[in-house]
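For this depiction, one protein chain was excluded, whereas all remaining protein chains were kept in their positions.
Should a chain be cited, it is by its letter among A, B and C, assigned in written order, with residues numbered from 1 in that chain.
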Amino acid sequence: RYEPLLIEKRSETVEIDDAPLPEELTRDELTMAAPAEPELARHYTRLSQETYGVDSGPFPLGSCTMKYNPALLERVASDENAAVHPDRPDESVQGTLEVMATLQEWLGRIGGMDAVTLQPPAGAAGEYTGLLITRAYHEQRGEDRTEVVVPDSAHGTNFASAAMAGFDVVELPSGDDGRVNLEALEAAVGEETAALMLTNPNTLGLFERDIETVTEVVHDAGGLVYYDGANLNALLGQARPGDMGFDVMHYNVHKTFATPHGGGGPGAGPVGVREDLAPYLPAPHVRETDGGTYERYEPAHSIGKVHGFEGNWLVLLKAYAYIRRLGDEGLADASAKAVLNANYLAERIDFEVPYGPFHHEFVASAGDRDAADVAKHMLDHGVHPPTTKWPELVEEALMVEPTEAESRETLDLLVAAFDAAGDADADALESAPHRTTASRIDQVAAARSPRLSWRALDDGGSRTDP
Amino acid sequence: RYEPLLIEKRSETVEIDDAPLPEELTRDELTMAAPAEPELARHYTRLSQETYGVDSGPFPLGSCTMKYNPALLERVASDENAAVHPDRPDESVQGTLEVMATLQEWLGRIGGMDAVTLQPPAGAAGEYTGLLITRAYHEQRGEDRTEVVVPDSAHGTNFASAAMAGFDVVELPSGDDGRVNLEALEAAVGEETAALMLTNPNTLGLFERDIETVTEVVHDAGGLVYYDGANLNALLGQARPGDMGFDVMHYNVHKTFATPHGGGGPGAGPVGVREDLAPYLPAPHVRETDGGTYERYEPAHSIGKVHGFEGNWLVLLKAYAYIRRLGDEGLADASAKAVLNANYLAERIDFEVPYGPFHHEFVASAGDRDAADVAKHMLDHGVHPPTTKWPELVEEALMVEPTEAESRETLDLLVAAFDAAGDADADALESAPHRTTASRIDQVAAARSPRLSWRALDDGGSRTDP
Amino acid sequence: MTGTREGSPYAPHTDAETRAMLETVGADDVDELFDIPEAVQFDRAFGIEARDDAGTAREIAGTLAENDDMTSFLGRGHYVHHVPAVVDRLSSRSEFLTSYTQYQPEIAQGFLQALFEYQSMLVDLTGLPVANASMYDHATALGEAATLAARVRSTSGSRVLVPELLPLRRRSVLENYAEGADLTVESYPTDDGNADLDALTSMVDSDTLMVYAENPTVRGTIEERLSAVGDLAADSEALFCLGTDPVALSLLETPASVGADVVVGDAGTLGLGHAHGMGHGLFVTREQFLRQVPGRLVGAGTDERGRRAYTLTLQTREQHIRRERATSNICTNQAWVALRTAIHLAWLGPDGLLELAERAVRDARTLASRVDDIDGVRAPVHDRHHFREFLAATDRPAPEIRDALLDRGYAVHAVDDHRLQLCVTDANEHATDGLVAALSEVA
Partner (left out) sequence: MTGTREGSPYAPHTDAETRAMLETVGADDVDELFDIPEAVQFDRAFGIEARDDAGTAREIAGTLAENDDMTSFLGRGHYVHHVPAVVDRLSSRSEFLTSYTQYQPEIAQGFLQALFEYQSMLVDLTGLPVANASMYDHATALGEAATLAARVRSTSGSRVLVPELLPLRRRSVLENYAEGADLTVESYPTDDGNADLDALTSMVDSDTLMVYAENPTVRGTIEERLSAVGDLAADSEALFCLGTDPVALSLLETPASVGADVVVGDAGTLGLGHAHGMGHGLFVTREQFLRQVPGRLVGAGTDERGRRAYTLTLQTREQHIRRERATSNICTNQAWVALRTAIHLAWLGPDGLLELAERAVRDARTLASRVDDIDGVRAPVHDRHHFREFLAATDRPAPEIRDALLDRGYAVHAVDDHRLQLCVTDANEHATDGLVAALSEVA
């Protein structure tokens, strides 16, 4: 059953005429939805049931690491003592600061980094922060480096973050094996190079075998190497960006450390750096004092701030709980099982996977089928489909990341969904899905005449619905 | 999609051989479901989605008062300070005891009773408790009264509770107007009468207009009059059982005071009594001392206990929050709107309602249709149907209690569901439902060869399912 | 906000809607719809002041904060194991929380399956084939066991024999049920905490309807000759009822193997934390008593499409159909707690559950040994294996020690003048160092 908008169910307009302010400072009236709590509860209960989450079934969205979000994390984050104002003096929030300091330390160990800021509120914000640090670092050294090198297979955020930080983007073509081509890299890198941004394993799931050479080439040119942490779930305990020569990195705690994705956020994107970059971290940073207490301070050459306060604290707290719960063995096992699951799934489905050996994710090709159609067809099997049509290195790409949280049973469910789409004829593919809340949505039409609020609707409202 | 049993998904058998106990004191092995947390989460998420609750839509189950359960109540009950052991000394649980003492007091005022025990863990347990008090009261006075009079239209629990308390049940036939027939009452009541049990308004939703005479007749015969609180949501602030001459009553907090029904419980069934019955209340009872502290004590002629400890505390705490949230005006308004909703719904549907004027609930007749079929047909409209085939005073009864929490809009939804069933032909009625998780279930067959655990299943397991 | 609505914040009616609805029913005012004689009308003045959401929450939190913050080593029938967060998360889904008894199984398959799975778990734990969907608590389940015994009795027996150490509160509930069924409750002696088998043997006769034992006992001792108790009951055609809980069941001899006819206990030991004694009664029995079982039963059946489906079954036992001849008056039970128990059990799995049970043995043993090392204290009092709890004898009067520990933030039982009782589980084991230190100071 179709769910009307709240405002279609019950709205109310209030005239504002006896406010405790002069009339010229206030608005005249206010119109809003005005449901009673029982109506509100049913509305959002129904909306939730029309939403597919990890708790609904497998969610192998490539590069998104949609792993199970432990209930424990929500309990921990609901602690009343976690609910503090950011301007509380340090001495009155020692608990909060201790959690932050410890998380900084743990993330440093996990990434092989010397110092970590928790302030960036998302992965892309982490990239941006890392690039601001890069910029400040070069400036401090009196160097004017204007270019950031980004492989063509990189996440779109890499390009956008570089541009937002004021850099020119130099795109690096991938080699035939799907990895960095060292010759192309040497050609791209030079005295204008502020940094190379790289994710490893890359978006094809391939480990950059020449990573030590790659980082050396960039370092030799005076640039820094940035690690995009989106794929860190492949490597926990197996390898560390710091050990590979990366200078700066971000962590996606909502990917690697199981904090919920929340329909699009909030996440958190802490940034780790090697020791000589630590003075550039955002303010405030948290440290333990000699006396064993914790304090906030401004690093010597701080880039200033990338968030109005100190980032997405409640998300960071959940990541802290996850890391503590798993410990060394749990973290390493998470990556091991994530890689096992990707390999098992790729082996079982009837789709070509052109590049390998891959790790926690792989990119299959839908061949002469439209990858988006394949995805829509999979919806009718009650699973979430993979990321589609990207990276473009693979024709009609299906980018698959099952994560460690799927059992063999759910992977087999995915196999069935993949293969049903593989066997479907053109009509079946194009008309799918049929069993979902909405059938195929015309996104082109929606973009052509955008209707972005209820006031823009002209479809007569919910009452016209059958 | 059909959800397999947990044990069909993943089970494990563990041999017990190195326990810290002599082998002869332990079992040999243990077989259980062994899901990982992600599997567990998906299993119960799916099961929840296959369950219809008040948050799913209207739930007009007669005599059950399925009103909205405010989120506030759950928050209050999750307070860590509420989580105490019952054997904590009084001085260390003053907060818990204060809540209990205040709730006793409030319920007393709401029912017009002088003393209230919170111990009975459900409405039926409240009835039973009230009858134990009745028995003790008569015994204390040296009277041997063996009969409890119950109207034929009463809840089944009244009969069963009387029997469990050791009384003989005398059934009282209803008058033509659906109410107590005074002549029949006088004939039924005598020196054997321990008590009359009555709900008012009765199960037809009718107020017993002669209630003062009724209670007088029983009192004159030396009996007590028991008020079944199942229908109290009709009367809040409008009338009080104590003022009508009732001596003992129970309250269903999961009906009247909005604590959740939880798929069948827990509820709570506090019992109120007039002053001279207070010494018989269960132990412990809670009272405020002269010093303003709270203590537990054993009433002078206590019947002892009806629950191993002090009842369903977390449920009682929710009821306390509800009463405090609403206050005098809110409680009275709840009843007013409950009665308005019942009258509106009855007026709108195309079904005969033979008895009136009714209050918070009414009993319609399905006439020559099977009331159970009508209910099944309503399921396909996405609503919960009424109670069916009871009370038997009405042919093919449909017992409807919408509660105050339904809006006119959802009542209109119910009207559509009722009338669609009213208009349906025999085939449509008998084959319904079609849009539910399960189609019509053969309950007779299920009872004929009961299969009560997974070990009794012989259907080949979930794998055989299409 | 919802808080600005007049009257009930949970009644959605605007004034305009109320007027329109009144018009439909042909009344000018809601008061007209009430058919209450003036003499018994009430003026709604309960004297209970309303609070808004924030005010209600704040006031109650403030009141509950009057409870002292302490660590409890209390047991004696109300046990707590750490409840994982996933139990809260899943059981609080509102479809579960706000549903009711599954009178319409076609739209309640989820809860019915959850209860069927709960029943299945209890069947596997006890070895007996029929588990109901929940009772109120251990004590009322025991009472119902006695009335079941009365209904199925093959002799004219009316004696219910219970351990002399049975907690008075549990016994009191049993006695109320017994009185209604014309039964008498009598104590049999115990020997160093456990059933005194010789004494029991001499008591059991043809007038004995039921013998009740608990394992572990209320003092935490583990019974060692339950099969003999079972044989004794069987020989005199009495029912053997056993009291226990799911954690103990995972490790100790199965009720089936010792000849139990009915198993009762508190299943809320898993799934509920400290709840001031709120629990959830388990009730499991033999196939032959199926039609005399009290409470709800969920069975598997098939729907019209031939698929497995679940439904309440054998409802003709119940009060809404059988009325005064019902097997019990129970209607609303503890279904939601049963759901929580099932989730907790499933989360634990057999390994986790056994780990809890083995810890209950080991941690009690360890704590008793540490307590025994304290001057003026000897533990355990009973020379038995223990489960979760044990008695400690004290030189100084036990109530004084209890009060002194209370001041230090620890709650323990003083069972008599010179004996304490201590209960340790995974939920308080982390605090044993503190307890031992405090006890060393005050013993």
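Heads up, the rule we're going with is that a contact is a pair of C-beta atoms (placed from the backbone, for glycine too) under 8 Å apart; a residue touches a chain by one contact, two chains touch by 3 or more.
Because the structure is predicted, anything quoted here is derived from the model rather than measured.
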item: Displayed chains contacted by the hidden chain, counting the whole assembly; value: A, B, C
item: Sole residue of C:Val185, C:Met210 or C:Leu348 that reaches the chain not shown, by the stated touch rule; value: C:Leu348
item: Selected from A:Glu183, A:Glu275, A:Asp290 or A:Glu329 as touching the chain missing from the view; value: A:Glu329
item: Absent chain, residues of chain B that touch it; value: 10, 12, 35-41, 45, 70-72, 74-75
item: Those residues of chain C which, in the complete complex, touch the missing chain; value: 1-4, 53-55, 57-58, 82, 84-85, 89, 92-94, 347-349, 351-353, 355-356, 426-427, 430
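What we mean here is this: only the chains that are shown with their structure count from here on.
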item: Chain pair with the most C-beta contacts; value: B-C
item: Intercentroid distance (Cα basis), chain C paired with chain A, Å; value: 45
item: Centre-of-Cα separation between chain C and chain B, whole angstrom; value: 19
item: Centre-to-centre distance between chain B and chain A (centres being mean Cα positions), rounded to whole Å; value: 48
item: Sequence positions of chain B contacting 2 or more other chains; value: 37, 41, 45-46, 49, 54-56, 68, 70, 405-407
item: For chain C, residues that touch 2 or more chains besides their own; value: 9-12, 86, 88-90, 94-95
